[in-house]
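Excluded from the complex is one protein chain; the other protein chains are retained at their positions.
Letters A and B mark the chains as written, and numbering starts fresh at 1 in each.
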Amino acid sequence: MKEPNIIVCAKQIPDPEAPFSNVTVDVENKEVLVDAPDVISPYDENALEAAIRIKEEMGGKITVLSMGRKVSDTVLRKSLAAGADSLILLEDPEFDRLQSQSVGYVLSRAIEKIGEYDLILTGRQAGDWDSGQVGLILGELLGIPSISLARSVKVKDGSVLVEKTVPVGYEVVEADLPAVVTVSNEVGELRYVARTKLLGLLRRPMVIPKWGRKELSLEAEKLKTVGLIELSPPADMRRECVFIEGPTAEDMAGKLFSVFKELR
Amino acid sequence: MTPEREIFWMISEAWLFYAVAALALCVFVVGVAAHLSVWLKSVPKSKVPFSGQALKRTILDVFLGLRVLKGEVAAGIMHALIFWGFVILTVGTTLLLVHEHLVAYLVGKSHIVFELSMEIGGLALLAGIIWALVRRYVQRVSRLERVAEDAVVPLWLLLVVGSGFVLEGVRLASQQPPWDHWSFAGSWAASLVSISTAQSTYPYLWWGHALLSLGFIAVIPFTKLFHLLGAPAAYYFHHSAEGFRQTSAPSQELGEAPLDLDEAALSLGETPLVLGDVAFYDACMRCGRCVQACPSTGAGEPFSTRDFIQAALHALWQEHSSVGDIRFLTKDHPIDTLVPWYCTTCAACLEVCPVYGATFEAVSKKRAMLILEGTGVPDLMNQSLERLFNYENPWIASKRERSAWAEGLDIPALTRGEKEGQLCYFVGCTTSFDARAQEIAKSFSRILKHAGVSFGILGQKEPCCGDIARVVGEVGLFQEEMENCLSLFDDYGIEEVVTSSPHCFHTFLNEYSERRFGVRHYALVLRELIADGRITFKKPVNLTVTYHDPCYLGRHNRIFEEPRKVIRAIPGVQLIEMRHYGPDSLCCGGGGGRVWQGPEVRGEARMGEIRIKEAHETGAEILVTACPLCLTMLEDALKTLGLDRELKIMDLNELVFAALKQEANPVGQSVLPADHPVHP
Partner (left out) sequence: MNEVLLLVESKGGLLDNKTLELIRGGSDLAKDMGLDASAVVVGHETSSLAESAASYGLTKIYRLEHPLLEGFQPDAWVGALEWLCKQITPRLLIISHSFVGKEVAPRLASRLNVELTADCISLRVDPEDGLLVRSKPIYGGNAIAILKVEGIPQIVTVRKNAFEPMEPVAAKSEVVEMVPSLDESVLRVKSLKTVEEEVVELDKANVVIAGGRGIVEKEDFELLIALGKAMSKAHGNVMIGCSRPVVDKCWMSSDHQVGLTGSMIAPDAYIAVGISGAIQHLVGMIRSKKIITINTDPGCNMFKVSDYGIVADYKDILPALLKKLEERS
C-alpha cells in the first residue's frame, strides 16, 4: 500500500502530574488554576508515539492538529522534534471551553480541509477533563470506523490492526482505512526529545498554519460552549483518623488485629 | 681478535633482507596510518597544543610504568620486563644498523657491552612473556581474557625472542668466538649443538628469525600491540587536557581544555569525541582492571567497561575506515541500548586504567547519542528529564516544596542585587526534596548558624546545577541549566557557594565553562570552621564510625582527607576504615543518573548493599557519608538488608551537629537527636 498519511490530534493542557497543592479552584471565575507549565496531554503523546512507529515501519507523513483558544506552538513543536512532519494549530477565541461535540466538529472540519488521510490517532482521554469522547465523535462526523483503547496499532494493506483492551483481556480487531483509533498508554511512552533538538526546532523559522473559525468556515451555532454552572473544590474526603500507637511493632500489630476483628 | 660481529655472516642475499624489511616497514606504516586516519576522521577539529609539561609526564609514565604497577605489583613487574626487554632489543637492533651502515663502532668493549645488554634484554623479554602467558593461561587471572589474539601475540613474540636465542646459539656454535661467554644464554644454547649442524642450519634459522621479527613489526598496528604507539599518545592527550581542573577560586577564563569545537556539533547536542578519547580506545589492551574495579560489574549487572570500549572502538573503525576494523583478531561485542544506562560515572575505571581511560566519559557520549535519537531512553529517565526541564528538579512536578525543609529554621534568603558578595548555600535537588536527605540541609544550616557564618539560600528560586542532565547525555539541557544558574548567581551577586552534594560541587567546579564564584563542598567548609576554631567540641562522643568516600568528592576531586579530619576532630570518635576506602571506595550506585534509570536497569545485587555489608564488617556503629545520594541509596540498602538495628547511617553534618549539641554522653547511648527520622 502507499505510505500512510496519519493525523494525530493532540491537546495542550496544564501538566496533569502537578501535585494538587499546585491546583487552585477559582470558584468565582469558574476556573481551575494550575501552577504548572502546559504540556501535550499524555495519552496524545502515546498516540504520537504510535504514529511515529508506523511511520518508521511504513513511511508516510504525520500531521499534528491541536485546538484551543490559544495554542502554544512551543509546546506543540515537541511533536515535530519527536518525528511528526507538520503541525497545524486550530486557534480562535471562540474555541474556548467547547463541548466535546463541538470540539469534534472543529477537528473534523480541519481534517476535511487537510483532505487526504489514512489514519487518525488520538489519546483515549484528555488529561484535564478525562471525557474520552472526541476520538469516537470524529469517527461519527467523518463517517469512518472508530476503535478505542488501543494497546498497539499496526497498518497493513489498507487496513488498521488494533489490539484493544477489553474486560476479559484483549481483543484483536481490524478495520478498513481511513479509520480513527484512540490510544492508551500501553502503546508506549513517547520517545525522549533532546533539548537541543527541540531548541533547534524552536529557533528555526517555520510557518505554522493557524486556522480559526474563518479559515475552517465554521458555523457559529455549532460552536457550543460548556454550560458550566459552578466549579467547586473536591468534596471533603477527610476522615477522623484514629492513630494506633504502641511501644513495639508487636503491640501495634495486636491493636490493628483487634480492629480487623471489628470489620467482620 | 677484536670482539665484533659480522651481520650478514653466511647470508648471501642481504638485499633480500632489506627488501623484506622495507616491505614490513611499509605494512607497519600503512597500518599506523590507518589508525591515524580513523582518529582524525572521528574527531572534529581538535587542536592539542604542545605542552612541555605534558610531554615530560608522558615520558615518565611510559618509562617508569607506574600506572601499570599501580595496585598490581606482579603485573607491573611482568610488564616492566617485557617493556625493557623490548626497548633494549629494539635499541640494540637500531644501533646495529647504525654500526652496519654509518659508523662501525660496536667493536671491542662496545661490542661486549652490546652483546651483554642484548642478552639481558632478551632474557628479560623472555621471562616477561612467559610470566604473562602463565598469568593468563595457567593462573587464569580472572580479569584477563583468553581470546585468540591473547595467545597469538605473546606466542609470536616468544617465538621471535626464542628463535633469536636459538639463532645466537647456532651462530656461536659455528663461529665459536672467544668472547661468547658474555652472551651466556646463547653460549649455553650453543653447547647443545654440533658445529656442522650449526653451520648448515644457520641461514635457515637466520631467515626464520628475520621473517618472524619483521612480520611481528608489520602486524603491530593490526593487533593490540598498537598500544606501543597508542598508549604514549593516550598519556600525552591525558596530560595535556589535565590543565582544566580548576582550583576552588573563581575563574574568568574558559575552564575547558583548549579545544575548538564545532558550534554546529554542539548545537546538535552531540558531545564530539576528542583525540584523547580515540587514543584511549585504541590503546586499550583489554587488561580488565576496569572490569575488576567497576561496581556495576561487581553487582552482577550486564555492564562491562571493557566490552563497551571495545565496541566503541570497533564502531569507530566501522564508520571511518574504508576497510573496516583492521585488527583482524578482534571480536565484535554488540552493546544493547540499555547497557550504557548502568554506568554510575564513579570513575573507578579511570582510577585503575593504565592509560588513564575514562570509560564513564565514553558512556556519557554514547548516552548523548541515545538521547538525541530518543527511543533508547528508559521511561523513568524520560519523565525525570521532563520534570527537570519543567520544574528544575527530577523528583516532583513542583518547585514550591523546594525550601520546605527550611520551615521553622529561620534561614535567611538571599536577596537580589546585593553589592557585597553573599555566601550561598546551594542545597541541591535531592537534599531539597528527599525526606531523609533534607536532614543534611537542616544540620548544616544549624552548624553554620552555630558558628556564626553569614549565609543564605535561594529557596524556591534555586535551580538545578544541571549535573544529572550532563551525566545522562542531555547536553542541551545541561547547557540551559548552566546558563540559568550562572545568570541567577550573577543576579544575586553570589560570590561564594557551598553545596550539599558533591555532584553539584563537581559540576560547578569542573564542568561549568565559566564561573564567577568560588565553590566548595560542605566538608571543606566544616574542615575550615574546625581549623579556625569556630566550631569546637566540648564533650567527647564515644562512637566508632566508618566513612564512605563519595565518588564525586573522593575519586573525582581527590578530597579524601578533609572529611576524615572533620571526623577525627570530634573527640572520642574512632574512625575505622572499610576494606575499600579512599580512591578505592565502592560506589553506592546513585551516580550517573542511576536513581532515575528505572526498574529495567537492575542487577543481581545492589551496589549499595555491597557497600553496607563492608561497613557492617568493620563493626562500626555509624556509617558516615557526605553526599545526599549516597545517604539515600545506602539507607535504602540498609533497610533491604535488614541491618538497620546494627548499623546507623549519618551524614557528616548530622554527626558534627549531634556532637555539638549533645549534653551528656554515656558510652553506647545513641547520639542522634530525638526527632531524628532514623527508626528506633
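Everything below uses one rule, namely that a contact is a pair of C-beta atoms (placed from the backbone, for glycine too) under 8 Å apart; a residue touches a chain by one contact, two chains touch by 3 or more.
Note that this is a predicted model, so its numbers are computed, not measured.
Peer 1: Going by the contact rule already stated, which one of A:Met58, A:Val75 or A:Val173 would touch the omitted chain in the full complex?
Peer 2: Final answer for the missing-chain contact: A:Val173.
Peer 1: Which positions on chain B touch the chain that was left off?
Peer 2: Residues of chain B in touch with the missing chain: 379-380, 435, 598-600, 636, 639-640, 642, 679.
Peer 1: What chain A residues would touch the chain not displayed?
Peer 2: Interface with the chain not displayed, on the chain A side: 16, 19-20, 23, 25, 32, 34, 99-101, 104, 127-134, 136-137, 139-141, 144-148, 166-176, 179, 186, 224, 226-235, 237-245, 249-250, 252-254, 256-257, 259-260, 263-264.
By our rule, only the chains that are shown with their structure count from here on.
Peer 1: Applying the document's contact rule, which stretches of chain A touch chain B when the two form their complex?
Peer 2: Those in contact with chain B are residues 15, 17-19, 21-22, 35-37, 39, 82, 189-200.
Peer 1: Please give the residue numbers of chain B that touch chain A in the complex, ascending.
Peer 2: That would be residues 267-269, 371-375, 377, 379, 381-383, 385-387, 389-390, 396-398, 400-401, 474-477, 479-480 of chain B.
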